[in-house]
Each structure stands twice: as C-alpha cells, then as structure tokens.
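One protein chain omitted, others in place.
Residue numbering begins at 1 within each chain, and the chains themselves are lettered A, B and C in the order written.
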Amino acid sequence: MVVDVLSWILLLTGGTFSVIGGIGLMRMPGFYSRVHASGITDTLGAGSILLGLMLQAGLTTVTIKLVFILAFLFITSPTSAHALVNGAMTNGLKPKTQVQEGEE
Amino acid sequence: MMFAIAMVAVLVTMGLALIRAWRGPTVYDRILALNSFGTVTVLFIAVLGFLNGRPDFLDLALLYALINFIGTFMILRYFLFGNYEEQGVD
Amino acid sequence: MNPIILIVILAFLAGTAITIARVRGVFVAAMLTGIYSLLSASWMLALDAPDVAFTEAAVGAGISTVLMLSALALTTNREKRPDRIAVIPLMVVLMTGSVLIYVTLDMPLMGDPNAPAQVHIAPEYIDGAHDYHIPNIVTMVLGSYRGYDTMGETAVVFTAGLGVIMILGGARRVMSWQERQQKRREEGELVLEEVYPLPDADEVDPEGEVHPIDDDGGGAT
Partner (left out) sequence: MSHLLIPRVITKILLPFIMLYALYVQFHGDYSPGGGFQAGVIFAAAIILYAMIFKVVEAERVIKPGVARALMAVGLLIYLGVGFLTMFLGGNFLDYDVLTHDPSHSQHYGLLAIEFGVGVAVAAVMITIFYSFVDPLRD
C-alpha cells in the first residue's frame, strides 16, 4: 500500500516534469535555454518515472534492468548535452539575450 | 491506472520533442530534440511494458538508450566537430 | 490504451516523414530518419513484436544512420532543389499507395485467430518450440525451421560487405593508415605530415588522449 502510494507520487512527479521539460523544449527562446529544459526531462522526469516503476516491480530482474537503464541515462544524457553545447558554442552560435519580435 | 497516466505524459513529451525536431529552426535544436526524444522513448518502452503487464522487454529500453547515445555522438562528430562549413540555420 | 498509443505513434511517424521530405539539409534528413526508425521500433513494440523492434532499433536507428552519415560525409551537405514538381513519380507513388491500401482491406484483421498464418503454420512452430524448450520462438523459427533462409541472409550481408569493399576500397586499403603512411614515406612518394603531423612513436601520449591530428576534425574528416 505504502509502496503503491509512493510509486503513484513518483510516477505523477515524473510525468509532470517530463511534460514540463517538453513544454520548455517547445516554448523556450533560443537554443541554450532549450538545453536547460531538456535537462529536466532527462534527469528528474526519467529518474522519477523509472524509480516509480522500480517500486512496482519489486526485487526482480526487472528492477535490476531498470537500475541499469537509469544509470545509463544519467551518464549519457549529460554527456550528450555537454558535447552538443560545446559544439554549438565552438561553431559560434550566440546565446540569445533578448526575445526579438517576429521570432519564436 | 498510474501507468496509463505516465504513458499519457510520456506520449505528450514525445510529441513536444518531435515538434521541436520538426521545426528546427537550427540544427542544434534538432539534435537536442533527438536526444531528448531518445530519452523519452526509453521511458515509453519501460512504461509500455508495465502497462501491458509484461515488463520483460526492458532489454530494448537499454538498447535504445545506447543507440541514442551513439547516434547523437555520431551526428555531433560529423556535424559540429567536422569541417563542415554550412552549420547553423538550415 | 494500446490502440490509442498506436494511433498516436502513427501520427508522429507521418509528421516525421513529411518533415524528412521537406528539409533540404541532407544531414538533417539522415538524422530525422534515425528518429523515424526509433518511432517505428516503438510502434512494433506496441504491436507485440519485440524481436522486430530490437532489429529495427539496432539496425535502423543505429547502424544505418551512422553509415548514412559516413556516406554523406563523402558528398555534399545540400540536396539540390528540384526544378519543377515531378509529376510522373508523384502519380506512381500515389497509385502504388492506393493499391496497397486497397489490398489491406482484404487482409485478415490484426490478431484474427482464423487468419491463415495462425491456423496453418503457427501451431507447429509453437509446438516445436515447446518440445525443444526454447522460449524465444522467433530465434527457433529463424535458426531451425528457416535455417536455410537465415544462411541466405548471412550470405547477403557478406555480399554487401564484399560489394562495398570492391567499390570503395581497393586492395591498398587493407593496410591501416599508419602502415600506408609508412610505406609512402619509404617510397618517398608523398608526405602528409604537413597537413596532419604524424606523431613519432615516442611522442605519442601514452593515454592516447591528444594527438595533433584531432584538432582539425580528426579521423572523421
């Protein structure tokens, strides 16, 4: 019962933060702020949802696989984001400091 | 029920990331959306398994995470760290 | 829930396909093809075909995107804008599509227990896999019942590799880059060091971390 409530909370939190990250990815102006938004999906959203699923699975192989997936995501997605921002910066994409009219 | 709600959230996020990938405007946005989309797809597979009551196919989620990483780096390597002149807005 | 998921994913697929057709940057198109593969793999998983989804994710989203990008690096980055709308190909595509849709109307519904495949051959596969204690029937069918087909597929993959070697790599490419460089230096033919300074053996960083060659694009370019 406690486990169910906990996993409800975690899944709801994860879902909410995923959608928030998605909306940020959609609505934020400029590339660098979008990176920030996608980070929410990659860390808090994914982490909470996977934790909630782990609680539902109990101590089985499924949980071990979920732990692996979580570890993998936590290692790879910041690396990708870092490399992406690094590449964009090196290639001279300027951060957007003001919202200009007529752009999104 | 909780899995259904999580699934809806995941699908909505997938859609939002995809719209960013479709619209651009710069290449970097598309790569970012691809990366984010990959993460959400991993979540999609995990939640789908639980939703159908058969969480046996999580190997696939691991594979997706892996492929997403490799794919993102491949694109970055060719696109950003390569010697291509036409970067930026496409 | 499952039909809704399928419909949503199919909508995503359609949007991605339209975007692929519209963008002009070839790299972007290759990248979107990767997204398309990932989506179709998810769709196959939702249809309960994990083996196919596995293959699609590994091959479609992984290797073929990589090889496509490597191949594109050999050509230009831009697709040529067509002079006019090609009418005849459009007609052909539309006709083929409508014929295919028309044919699907005659096919059995998804999961129909009376479909020919279900009554005729599937029970035999299932019984065989049960008798031999092999849980994954797909592997069983691939390896045992269709062993000849799989052998043919392996031969096809092998032939594909041979074809690429024969088109792109002459005999000299069997040597690695360093060996070739060494040979050229011995022959006094060509010195690439001015472009890509080749470190001497004792100058190479033991960790292999930083080589001069890297900073202008490294191996990829």
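One rule holds in what follows: a contact is a pair of C-beta atoms (placed from the backbone, for glycine too) under 8 Å apart; a residue touches a chain by one contact, two chains touch by 3 or more.
What you are looking at is a predicted structure, and each value in this text was computed from that prediction instead of being measured.
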| item | value |
| --- | --- |
| Chain A, residues in touch with the chain not shown (by the definition above) | 72, 75-76, 79, 82-83, 86-87, 90 |
| Interface with the undisplayed chain - residues on chain C | 50-51, 53-55, 58-59, 62-63, 66-67, 70-71, 73-74, 131-136, 138-140, 142-144, 147-148, 150-151, 154-155, 157-158, 160-162, 164-165, 168-169, 173-178, 192, 208-211, 213-215, 218-221 |
| For chain B, the residues touching the chain missing from this view | 56-57, 59-60, 62-63, 66-67, 69-70, 73-74, 77, 81 |
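In the analysis below, only the chains that are shown with their structure count from here on.
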| item | value |
| --- | --- |
| Touch-based graph of the chains, sorted into line, ring, star, complete or other | line |
| Chain-chain pair with the highest tally of contacting C-beta pairs | A-B |
| Chain whose Cα centroid lies nearest the overall Cα centroid | B |
| Of all other chains, the one whose Cα centre sits farthest from chain A | C |
| Gap in Å, rounded to a whole number, between the CA centres of chain C and chain B | 17 |
| Residues of chain C whose C-beta touches two or more other chains | none |
| For chain A, residues contacting two or more additional chains | none |
| Residues on chain B engaged by chain A in the complex (per definition of touch) | 2-3, 5-6, 8-10, 12-17, 19-20, 25-26, 28-29, 31-33, 35-36, 39-40, 42-43, 46-47, 50, 55-56, 58-59, 61-62, 65-66, 68-69, 72-73, 76, 79-81, 87-88 |
| Complex contact set, residues of chain A against chain B | 7-8, 11-12, 14-16, 18-19, 21-23, 25-26, 31, 34-35, 38, 41-42, 45-46, 49-50, 52-53, 56-57, 62, 65-66, 68-69, 72-73, 76-77, 79-81, 83-84, 87-88, 90-93, 104 |
| Footprint of chain C on chain B - complex, ascending | 4, 7, 11, 14-15, 18, 21-22, 24, 27, 30-31, 34, 37-38, 41, 44-45, 48, 51-52, 57, 59-60, 63-64, 67-68, 70-71, 74-75, 77-79, 81-84, 86, 90 |
